[in-house]
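Data block below; observations after.
Removed: one protein chain of the complex. Kept in place: all other protein chains.
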Amino acid sequence: MTETPYRKPGCRAAGPGRTCRMAMLLLFPVLLLGGCGDGGDPAVRALQGLPEFCREVLPRVQAHQATLTQPSGERFGGTAVVGAVGEMADGINAFSLADYTSAQHQTFLNLMTLVRLDESLGFQPYLARSWEFSPDGSEVTFHLRDDVRWHDGEPTTAHDVAFTFLRATDPGTAFPNAAFWSRYREGDEGVEVLDDHTIRFRFQPHAEVLDTWRAMPIMPRHLLEDVAPADLRSHPFGIRCPVGNGPFVFQERRPGQSWSFVRNPEFPEALGGPPYLDRYIFRVIPEQSTLLAELLTGGVDLYVAPTPDQALRIQEEEGLRLLDFDFRSYVFVAWNSRRPQLADPRVRRALTMGINRQEILDGLLMGFGTVADAGVPPFHWAHDPEAGGRVAYDPEGAAALLDEAGWRLEDGGSVRTDAQGNRLEISVKYNTGNQQRQDVAEVMQAQLSRIGVAIRPEVLEWATLVEQINDPVRRDFDGVVLGWVTEFRVDDRDLFHSSGVDQPFHWSGIQDPELDLLLDSLQVVMDREAARPLWQRYQERAVELQPLTYFFYPRRLAGVNERVEGVRMDVRGEWVTVAEWWIPEAARGSPGEG
Amino acid sequence: MREDRRRLAGPGGALGRAAVRLVPALALLREGRVWSGLLLLAVPAGLLAVAVLRFDRLVPFVVSGAMDQRLAVLTLVVGLVSSWWMAERGRRRLPLEGGAGPVGPRPRDPLLRAFLGMPTGVAALVVIVLFYLTALLTPLLAPFDPAMQGDLVTGRLLPPSRDHLLGTDQFGRDQLSRLLYGARISLVIGLVAVTVAVTLGTVVGAVAGYAGGWIDAVLMRVVDMVISFPRLVLLIAIVALFQPSILLIMVILGLTQWPHIARIVRGEVMSVREREFVVAGRVLGFRPSRVLVRHVLPNSLAPVVVAATLGVGDAIVVEAILSFLGLGVRPPTPSWGVMVAEGRAHMLGAWWLAAVPGMAIVAVVLAFNLAGDALRDAMDPRRRT
Partner (left out) sequence: MAVFLLRRLLLAIPMVLGVATLVFLVLEVAPGDATARYAAPGVAPEALEQMRRNMGLDRPAGERYLRWMGAMLRGDFGVSLSRNEPVREVLAQTLPNTLLLSATALILAFGGGILLGTLQAVRAGGVVDRGISITTLLFYSMPSFWLALMLILVFSVQARNVWDWPFWFPASGMVSLDHGFLGSREQILDRIRHLTLPSVSLALVLAAGIARYMRASLLEVLSLDWVRTARAKGIPEWRVVVEHAMRNALGPVATLFGLYLPVLFSGTVVIETVFAWPGMGKLMVDSIFQRDTPVVLAAAFLFALLVIVGNLVADLLHALLDPRIRPAARAR
């Protein structure tokens, strides 16, 4: 989007007459309209205004792609448009892996991981053909495919994998998820390239080794080798001109508006072959009401994560369908047990019992989800909703527990007090811009006031909230409503392990030797059957201690235009089958139209 | 005199006389002063209706009510008495037969007189007064506690019905009660913001205008700076960075409005400064502050009143926009802005959730703007129509 230089229209010769001035004024936006016009060859246009790195790399990609033959067949063709509220902030930069949407596009569209998950969450070969562990479990050797090429034609090799590992573990990179490799040997000790397509990693034995390689996409060494680790995060590669090796080739990004990808015709047949879609577009539309309007008017084919209320509307609408599927997230309130009124587990339990979570789920989430009692979501193999006994909604029981804990309701009073006359007042913080958390806070306030607990909801903007709750010294909160997307490998040590009580994410501040032991062993017991009782006990202990009030595991929602076929979604994510999406010829519309 | 009485009482005889004594507005009606008559009839009638329908609340409110509840009862009583008194005063001033008495209340102040001559201005003023009256009476009017949530499964997003005249919101709260309580927040936000703005703006403007020289230059550069900065961005920054409370929002709104007022005051002060009586004051050796406060300011205040009237509406709208960005008053406190912002999620289904508070905002802001306009026209002899 460049501007042609402003040229004065021909009326200059006419002298500074009034008409001319008015005409110029009126013409201004028209000039601007034309000025940023997108005429001309899209390939050339895409290069304008790009950093030098991209001007060098993108033509190579285009040249290589031009040599490939496009597949033909009934299902090949068409463009699908996905709309979401949030921008892909990290783009296709795996070294800055943080937000969910970026991670999904990295792993399922543009880049590849060593292994991927099948529907039952078993590990399947992807970039790695096969792998084997050493008998003592301290080494893993991956055998890579030899038919995967980067989109510029370079082969993907074990050196790329080693490069990715070395850069991600380099402290200078500040890779946020460095915990992936916390048990790996450092640097060159941890990795060995045996040949171009064989690589070996060394580490202390731990559970779910493969999950790291399911989550971490491989980055191209030949393009990024010379970049200093500290510059990787802001390198143009990530958001201006990513070069991957996955089923979709990056085509263009309109900042703040859209990302487009096109088919990679040489994606290996063994991995599903080239995708059906000619083109895939991701659009950013920050306002949810607008996004729904776009889905209704055909501006987007797929609306990622509509609100539950909107979901009902989508269900009713002809030509649209609603997908709902298990997800890895949960919503909870963390209680700061450092506060005297929240130190007693009975009080925390009473708070959980005093909130009708099922009603919130049915009413505000339209039943899309299940009530949570511990942080092991339903997708997880060790998920057991009955572990520790469910904490049911029981206001009388909650009131009795509070009485027992010394918080009594005076006659005619509305707030409980303890023997010293302190009122049972709890502030609950949450962040702006998240309707679900606000709903939780507001309903909680109304419901807990019925058993004499005064909840004060406080809304803060995210960066401020983070500062207040994460600062190990201040911990300026009583309760905080949070929620996040867990990894497939659930690891709650940052939340509950007493060794981390002074670390940012230890909000609850509880210290329990049994919990510590469980958390540690869960990370090292590799055999699932041996680990199952531990998981069981962990969930029980979480229910007993109530460091958090878990609310629910919401199901993920998506509104889909019926013209796009083959859209299946599950806990692996919205984009897991994107290579199989297809549009019947009759529904494709004009070339490139969404 | 006796004749007059009879004429006024009309054919109704003794009964009519009693009626007019009791309800003086009837006399106004009969004399053809339909609008003021109706108004002075409708307001006490409404207040009486409230008193009767909410009789059960009156006594507990007086005996053991919170501040706002006692205030509501007080408003009720004062409203009844004063509307009777106004009507009675109007009746007494009715033209006597054959006499050339005044045709109605004729304020001596020419500005007020001009203002009262403008139908839109008067209508707007009435609307504003009614809004504030409603806000004050809210504890008596509201059918439910605005924070009381209904059943989340069966009681939310209900369409308007007999139980819930405006339906229920996403938590099953009664929308009418929230609208009424929200009126208090929104209307107060407007007033406080403008008070802050007027105070600060007047001080800065007056000092700059009266002192002149480098003080003026520096102050006006500051004013230019604040004006040239997109106000919403500044608001967002400040509200986002500190905890959004009602008070903060009110004060911040005021803090971004003052430069305009400062400019107006400065201009007025500069023009008044050179008039004879001020020069005389200076020559007589009065302290500048005394000249400023006693003589210059009172003569510069008229345009400020206009700006303030317009500013109230402005503050209410900006509060709504802040709510849209998630930076409004803290829940569960209802404000109209928060209600519209939250209701927009249901615009395709429960459209009334956003529409009704939205219309309330439009109505009250429009009223303030019309009143401000009329006031401005009233001050400018050339624009009187």
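Observations on the structure shown:
So that you can tell them apart, the chains are marked A and B in the order they are listed, and the count of residues begins at 1 in each.
By our rule, a residue touches a chain if its C-beta (ideal position, glycine included) is under 8 Å from a C-beta of that chain, and two chains touch if they have at least 3 such contacts.
Treat the numbers as computed from the prediction; the structure is a model and nothing was measured.
Interface note: of A:P59, A:P176 or A:G273, the residue touching the hidden chain in the full complex is A:P176. Residue B:I238 is the one among B:I238, B:V251 or B:M379 that touches the chain missing from this view.
For the chain missing from the display, the contacting residue among A:P255, A:G272 or A:G413 is A:P255, taking the whole complex into account. Of the candidate positions A:T464, A:S498, A:Q523 or A:Q536, contact with the hidden chain is made by A:T464.
By the touch rule set out above, chain B reaches the unshown chain at residues 120, 217, 220-222, 224-225, 227-233, 236-238, 240-241, 313, 317, 320-321, 324-325, 337, 340-341, 344, 347-348, 354, 358, 361-362, 365-366, 369-370, 373, 382-383, 385. Of the residues in chain A, those that touch the hidden partner chain are 1, 3, 18, 21, 25-26, 28-30, 32-39, 42, 45, 49, 51, 79, 81, 89-91, 93, 96, 98-99, 171-179, 182, 230, 233-236, 238-240, 254-258, 281, 283-287, 289-291, 293-294, 296-299, 461-468, 470, 484, 487, 491-492, 494-495, 503-505, 590-594.
One rule holds for everything that comes next: only the chains that are shown with their structure count from here on.
A straight line joining the Cα centres of chain A and chain B is 48 Å long. Residues of chain B touching chain A in their complex: 147-149, 151-153, 156-157, 170-172, 240-241, 243-244, 326-327, 330-332, 344-349.
By the touch rule above, chain A contacts chain B in their complex via residues 288-289, 292, 307, 309-310, 312-313, 356, 359-360, 362-364, 432-433, 435, 438-439, 441-443, 445-447, 457-461, 464.
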